[in-house]
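Complex shown without one protein chain; remaining protein chains in place.
In this document, chain identifiers A and B correspond to the written order of the chains, with residue numbering beginning at 1 in each.
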Amino acid sequence: MRMDRPYIKKNQIWRTNPWLLAVIILSLIFPWLSPEYYVDLAFNVLIYVILAESLNIIIGFAGLLNLGHAAFFGVGAYTYGILWRFFQLPFFFALPLSAVFAAIMGLLLGLPVLRVRHDYIAIVTLGFGEVVKLILNNWTDLTDGPNGLYGMAPPQLWGFVLRSRTHYYYLALLLVYLILFFMVRLGHSRLGRAWIAIREDEVSAATLGIRIDRLKLLAFTVGAGLAGVAGCLMASKHRFISPAGFGFYESIIILCMVIVGGIGNIPGVVLGASILYIVPEILREFSDFRMITVGAAMIILMIFRPEGILGKEKRKMIRVRSPYS
Amino acid sequence: MNTYRPPLFFSSSKREMFLQQIINGTILGFIYSLLAMGMTMVFGITQVIHFSHGEVFMIGSFIGVGVAVLLTETGYLGGNLFWVLLITMALAMTGAALLGILVDRTCYRPIRQSPRINSLVSAIGSSIFIQQAVILTLGSKFRIFPFLFPKGEFHFLESMVTYAQLSIVLISLFLMVVFSLFLKYSRLGKALQTVAENQKVAGLLGINVNKFIALTFLIVSAMAGAAGVLTGSYYGSVDFFVGFMAGLKAFTSMILGGVGNVTGAVLGGLVIGVAETLIGGYISNDNKDILVFLLLIIILVFRPSGLLGERVAEKL
Partner (left out) sequence: MPGRYLKSKNISKVFGGVQALQNVSFEVFQGEILGLIGPNGAGKTTLFNCLTGIYAPTRGEIILEDSRRNLVGLKPAEVAKLGIARTFQNSRVFSGMTTLENVMVGCHLWSHAGLGGALFAGKRVEKEEEEIIENSLELLEFLELAPLANTLASALPYGFQRRLEIARAMATHPQLLLLDEPPCGMNPHESRAIMEVIRRIRDREITVLIIEHDMKVIMGISDRVICLDHGEKICEGPPQVVQKDPKVIDAYLGREEDALRTE
């Protein structure tokens, strides 16, 4: 009976995605091939990739519609800004702190979300985002209000200062690769499966012993923490932050990046973030039409292609060398 | 929204001001009731939060301002404000109703059968789209809305109620009464209740569910349009942003009263109107919107079924 025991082979990610190697190599040599302006653009795209993927954890894995994600972005940025303002804390010390504070905010948002009905999660998260922005605007002792914070020093690593756009680009690229690697692993881990189970059918998941509340909170915490990382990184490059950049419209755009890419679809969201950042950049003269296009896109996507550009995520196939397959 | 400062009182004691605030808050509350009724009905039938209801309200006030300005400046009706108000409301209600039906037809109907999260996203998209469309075509500056109500007020208990406020109350009550009579006694109204209670059964009975949903949108949007005119004229100005805030307050009222529960929505609107005015008067006027929002979150967390309990079937 046990003779033909199936032998489990690890999934060969390189074999199924040969273009991946090309993309990685391209991304590494990209700054040598392009003018500074594009390297700058690429950096911003990478920031949004981190943001969108962090939201992807909350929406795509745990299935919670979060309309206030920009708040975590803002908390991360302001953590660095405030720590710099008062303590001149260097970037690489501020980075983990940004993540931690943003994660705590995520936890705080998760708590009321646990208690409300599914339909209202969107509203609660929306409100949360507005409240955070309000606090950033009004707690002037800490944040200098609408004037914003500026002058954060560039990151320093043992004396080596990251000054040029290229340096920033590589730093962002490193973080993006780490995060993407992390997310792909998550998707096929026990935790990832539990999250997706919650997204698909909460009640069934609970009867299988999955602790719904704890995992929802975890999703918020992790997603928020990563958004905080993006915020800190952005603050260090742009050297200026203000509450205006972390409001409802920002949250909606990040949401659209996830929707366009496909909820739960990790490479899709990379694509979604890229498209939704680059296209408005190219069409800069039409920036007035940006939000209306976003609104229309949301409607059209939901009607015609709710799974996003790349379609449904491809679940990993377990290779089983056995009589059957 | 511009804050309306009531005229001077005879006495500046806190108690008199408190009563005045209650009165002002009640007026605001009637507006919210009109909006919340609509939102709760739509949710009761379609289980979708009609995010763009606030935008329909805003369009109503924009149509209103256009018509009212035209009529008052050309003196077409000989300055008879009653007729100006009537025509303004009629046109705004019609325009709003058409918009509401359009939103349903394009943004909600195609994805009725999809998971609700899709409808939610589409709803948000429609709200953003309408708001942006107004900014692009009509600009982001506010417009002055002519005062269309009878001037004057009457005093009692050292506070006063202006005739404008009285008009709003009367018109709102009129609309609500007409609506409830329609639901209870007309054939269409009774069929609407059936659809609300059980779409599947209604479908089996040969009722065209989509048509009735469209009818719902027509009615609630018309009421929102009316509310838009009343608000615009009362506060004196309209701008593109009123929809967002009004929608949020309407949503809060709806939750407070219990989703799907029309009576609850009316009560919820009144409570929120009074609460907002009191918060604005005694705590902070700049932050009152956010504080109402916080109130919403507290309600959602601690008493999500609202004051009167949820219902999918609505009865007034």
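The rule is simple: a contact is a pair of C-beta atoms (placed from the backbone, for glycine too) under 8 Å apart; a residue touches a chain by one contact, two chains touch by 3 or more.
Fair warning: this is a prediction, and the values are worked out from it, not measured in the lab.
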Which displayed chains the hidden chain touches across the whole complex: A
Selected from A:Ala206, A:Ala244, A:Ile278 or A:Ile309 as touching the chain missing from the view: A:Ala206
Residue of A:Leu191, A:Ala244, A:Ile278 or A:Ala296 in touch with the missing chain, whole complex considered: A:Leu191
Those residues of chain A which, in the complete complex, touch the missing chain: 6, 8, 182, 185-186, 189-194, 196-197, 199-201, 203-212, 218, 222, 264, 312-313, 315, 317-318, 320, 322, 324-325
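Going forward, only the chains that are shown with their structure count from here on.
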Centre-of-Cα separation between chain B and chain A, whole angstrom: 36
Chain B residues within the chain A interface of the complex: 47, 49, 106-107, 110-111, 114, 116-122, 124-133, 136, 251, 255, 287, 290, 293-294, 296-297, 300-302, 304
Parts of chain A lying in touch with chain B, wherever the complex brings them together: 63, 65, 67, 112, 115-120, 122-124, 127-128, 130-131, 134, 138, 252, 255, 259, 288-289, 291-292, 294-299, 301-303, 306
